[in-house]
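Excluded from the complex is one protein chain; the other protein chains are retained at their positions.
Order of writing sets the chain letters: A and B. Residues in each chain are counted from 1.
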Amino acid sequence: MTQNNAAEHNHDIHRDDVGSKMGMWLFLITELLLFGGLFLVYAVYRFTFPEQFSLAAMELNTTVGTLNTIILLTSSLTVALSIAALQKKNKFLSVIFLVLTEIFALEFMVNKYFEWSAKISHGIYPGSEELLNRSDGEILFFGLYYTMTGIHGLHVIIGMVLLFIMMILIIKNKITSDNLISLENSGLYWHLVDLIWIFLFPLFYLIN
Amino acid sequence: MANENETVLAEKSFLEEGTTKKATGIASWIFSTDHKRIGILYLASISIFFLVGATLGVLMRLELIAPGRTIMDAQTYNQAFTLHGVIMIFLFIIPGIPAVFGNFFLPIQIGAKDVAFPRLNLLSWWIYLIGAIIALVAIVSPGGAADTGWTFYIPYSVRTGTNVSTAIMAAFILGFSSMLTGINFVTTVHRMRAPGMKWFRLPLFIWSTYATAWIQIIATPIIAITIVLVILERLFGVGVFDPSIGGDPILYQHLFWIYSHPAVYIMILPAMGIVSEIIPTFSRRTIFGYKAIAMSSLAIAFVGYLVWAHHMFTSGMSETALVVFSLLTFLVALPSGVKVFNWIATMYKGSIDPKPPFLWVMNFIVLFSIGGLTGLVLGSLATDIHLHDTYFVVAHFHYVMFGGTGTIFFAALYYWFPKMFGKMYNMKIASFSAAMFFISFNLLYFPKFILGYQGMPRRYYDYLPQFTDLQVISTVGSWFMFVTILLIFGNLIYSLFKGKKASSNPWGGVTLDWHIASPPPLENFDEIPTVTHDPYDFSQLKEMEYDSK
Partner (left out) sequence: MENSETKHINGYGVYIVVWVGLLVLTSLTVSVAGINLEQYTLFIALTIAAVKSYLVITIFMHIKFDDPIFKLFIIVSILTLFVIFVLTFIDYSFR
């Protein structure tokens, strides 16, 4: 072997898309377990306070919840379509679908904002007098509501940033039809965000 | 294996060649994506924190040499044992062997040039460092170091004014380092094995590191979310564990131990993997029951998720839970037993070479067995009720964690130091340290079994006069232990600079790590090897250069 220096060695770094995807899935598994822990807490307290959870859930707006569910499911569609478009070498369509995804995501967050501010203006938030006057089960319900939708919302924002970066990279031709593993992985992250909501929705909005 | 034409050019090692623009200097280390340099970065940082944790231990023992106040007040003592636990567990034992030896040797033993995600690997170390710094910040910032014990039980962890949020935030960040390492290792083992390196040709260190990586991936998020919930409770009064609003403090304990029990398997599995490397090499025989040992690693990883509530027998759980978890706890002893029997069978009629790594493994087998057997005592409901939260528990976990993982951390250092640094250490001092360690360890910890059995509670600042004699013995043991530790590190650090040059195979090992130069070149192999032998096939020695003595 000749006297290669470090810079030349870097050219040997091989590309392994399957490995890259594997790493992403393993990361998603950590997210699954993270939210799994929250769902466990929810399950224990719903089991302990079934009627009070039911009572508290009635204060959530099922229409907004359903709307948000549809928005997120559709955003999953547009992300998948974006990847398919790029695979078919349609760069323009791919970016359009990502833009649509971002719009849906933004709508979701706006809805969430209105939901939360409505609750907060009614005095229902962790530690508030209004909330602490209610039954234990209701207090726990709302504590979990804010915590779980809050952490979920954080992941939506992270997903939005991620997809925005992907958009830029596609436009700049750093992601192409031959090299789109980053877009696929970002899509996977977005689908996870959708998956979590698929469970959050019935557990918080559809208790009865 | 070198080409005739190239004998003139001395191959540069990874210490002289790096992945950054300049191959030497601090920047070439802290920005390196070379798994070997990253392993050494971890070694340096982990060793420093180990010494800090050990010093805290010595100070605690000094306080406990007599009843009443000796060198600190009760509040400080609570902070001392909390810090000792947090540092030893999150900064030393959990990252310990995977971060140092997993990073350095996983790619080499599977025949790869590096891990699957080298930059993520560097990030993992940086995250570790940031978490460690935040843990230190938690000590010095106003409010003072946390005083809750490393387990941060509700409700005290929510009510105390000390820096709990900062301390557990540090643990949260350290958890990310662990998860990313796990992700890297699983992907590496699946995707980067050399041609011919089938799953059942992998060295057992790889099997155990792989199983460990899965625990890091699946279990760590649970402690992450638990930490978030405690911080939310402290900051916003979310109240998920608050009994005054219907929350259940026992749920906190469940969530905490759902991670922290599998965490002890993160600690011990890699150590057991290294035992499976050292015993064949120093018995000059292939391992007995390779497949059984490989499968037992996976079994331990899985069963480890089923037993967590044996830490909670006195907490107030349902009786059914008590019985179920006690039963499941006995199950996990089985795959561990498989390993111990197979190790002993390997040594039987082997050609034993009592070099320091082997002596340290002998330490391990005795100390870990004592720890493991006393675990059964604690796993039995009836005896646990009496022994829970006493010194018996403290003795048990020090035997398994320090006598188990800690001992193998040293064994691995003695085994792989020549490979990593290309230098030999003083073997007489190393052997002497092994003996001194065994004596110090038992002086320090064995009395605690008796104290616990006699009723001495753990985490107590003060104690009844009848416990004094055994406490004194334990404290004296801590002094011997501290000197031993200094001897170990002193020998190795001295040898780093002044040690004799090491050959590529000082011990006569046959796994891929012993086929390459000491220290290894930047990309580990001149050419990726094609593997045709079983991992512990010592007939390979006929074609290898090694120090035969």
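Basically, a contact is a pair of C-beta atoms (placed from the backbone, for glycine too) under 8 Å apart; a residue touches a chain by one contact, two chains touch by 3 or more.
Note that this is a predicted model, so its numbers are computed, not measured.
Within the complete assembly, B:M317 is the residue of B:M317, B:M362 or B:L541 that touches the hidden chain.
Panel shows subunit B; residues 190-192, 214, 218, 222, 250, 254, 258, 302, 305-306, 308-309, 317-321, 324-325 of it touch the chain omitted from the view. For subunit A, the list of residues touching the undisplayed chain reads 14-19, 21-22, 25-26, 29, 32-33, 36, 40, 43-44, 47-48, 62, 66, 69-70, 73-74, 76-77, 79-81, 84-85, 87-88, 184, 187-188, 191, 194-195, 198-199, 201-203, 206-208.
FYI, only the chains that are shown with their structure count from here on.
Here the spacing of subunit A and subunit B, counted between their Cα centres, is 35 Å. Those residues of subunit A whose C-beta lies close enough to touch subunit B in the complex are 1, 3, 5-7, 9-10, 12, 16, 18-19, 22-23, 26-27, 29-38, 40-41, 44-45, 48-49, 126-127, 132, 135-137, 139-140, 143-144, 146-147, 151. Across the complex, subunit A is touched by residues 6, 9, 11-12, 17-21, 23, 113, 116-117, 120, 179, 182-184, 186-187, 190-192, 217-222, 224-226, 228-229, 232, 236-240, 245-248, 251, 255, 258, 522-523, 526 of subunit B.
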